[in-house]
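Missing here is one protein chain; the remaining ones are kept as they sit in the complex.
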Amino acid sequence: MIEIRNQAFDPWQETQAYQNSHIAAGKYGATASFVGTMRDFNEGDNVQKMVLEHYPGMTENYLNKICDEAKNRWDIMDCLIIHRVGDIMPDDPIVLTAVWSAHRAAAFDACRYLMEELKSRAPFWKKESLPEGERWVDKNTAG
Amino acid sequence: MIEIRNQAFDPWQETQAYQNSHIAAGKYGATASFVGTMRDFNEGDNVQKMVLEHYPGMTENYLNKICDEAKNRWDIMDCLIIHRVGDIMPDDPIVLTAVWSAHRAAAFDACRYLMEELKSRAPFWKKESLPEGERWVDKNTAG
Amino acid sequence: MSVTVKFFASLRETVGRADTQVDYQNQLNVSQVWQQASGNLPMPSNTLCAVNMKYVDAQQPVNDGDEVAFFPPVTGG
Partner (left out) sequence: MSVTVKFFASLRETVGRADTQVDYQNQLNVSQVWQQASGNLPMPSNTLCAVNMKYVDAQQPVNDGDEVAFFPPVTGG
């Protein structure tokens, strides 16, 4: 499942809730997850706030596509992606990716794949508020 | 931090609680975690229960050692490992590894390293209860 | 014939609008849609283009009713 949120979310509660309602008990042995959280610094500067913009429609399509690709490439049971948009404060979770599988290698590989694909291709854009004004983040670093 | 538990634990609550009390807000951008959960099947057989044995003293030393090694090898802020021992039922979490860092590559790499080291070298042993009796698990699969 | 055009993030600010419509009579490609929609601003070299929410390159022809979008490198996650 993929979801875009414009409110703060708790990635650990979301993971647990999704697992309880969607993943068959006793069948998964491995859950790999990643949470990206807003830092209060970037490239040496203090960041006070951030606005995350997306392309409604295309962003959801793209997140679904990378979940489907992960399911095709690895023997996994399910994926969860939640991504925040709108106004974000330091220490707020921005993104959660979680993957459930019987064995650990597939969960690790697929979870990392989701994040790399998301960061390199999913249409989201960050604008940071610094003490001296606002700036668009111009590119993501390689993972 | 590393911990051996002989009671069921909630890996998501543990991760959140550890993060709140130990990881500096605003400084970490990446949290990679892995949860190993007991399946109700292994090598084609139904598994009804499991007993997890460890070597008190050596197991803790070894888990601390692999956390220290991860901190030496990658630019990470902290690691958490919790491992269950004793009687375990299907769908119970067995192990949690979580890593916090500024950037995602280090968290992903270190989290996987912790699990591979733990599975290949930390002194734990599983005995499964099947309908036809008990058996020791003879080796872990490669990750 | 016409296409809807959307600009996101820094390109929205560069062009000065979030969306517009381009009417045309002879076949256009994505790059020509940019020219008309932006008022002939140069397209930044790292611009990403999408037609109907799929990535395309700037030489891709457009069809009547398409949604054409322009945006800078993505920075989510």
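Labels for the chains are A, B and C, by order of writing; each one numbers its residues from 1.
In this text, a contact is a pair of C-beta atoms (placed from the backbone, for glycine too) under 8 Å apart; a residue touches a chain by one contact, two chains touch by 3 or more.
Treat the numbers as computed from the prediction; the structure is a model and nothing was measured.
Enquirer: Which shown chains does the hidden chain touch?
Expert: Looking at the complete complex, the unshown chain comes into contact with B.
Enquirer: Can you name the residues of chain B that touch the chain not displayed here?
Expert: Residues of chain B in touch with the missing chain: 36, 52-55, 57-58, 61, 83, 94-95, 115, 118-127, 136-140.
Going forward, only the chains that are shown with their structure count from here on.
Enquirer: Any idea how many Å lie between the Cα centroids of chain A and chain B?
Expert: It comes to 23 Å between the two C-alpha centres.
Enquirer: Residues of chain C that contact two or more other chains, please.
Expert: In chain C, 77 touch at least two other chains.
Enquirer: Hey, what residues on chain B touch two or more of the other chains?
Expert: In chain B, residues 104 touch at least two other chains, as defined above.
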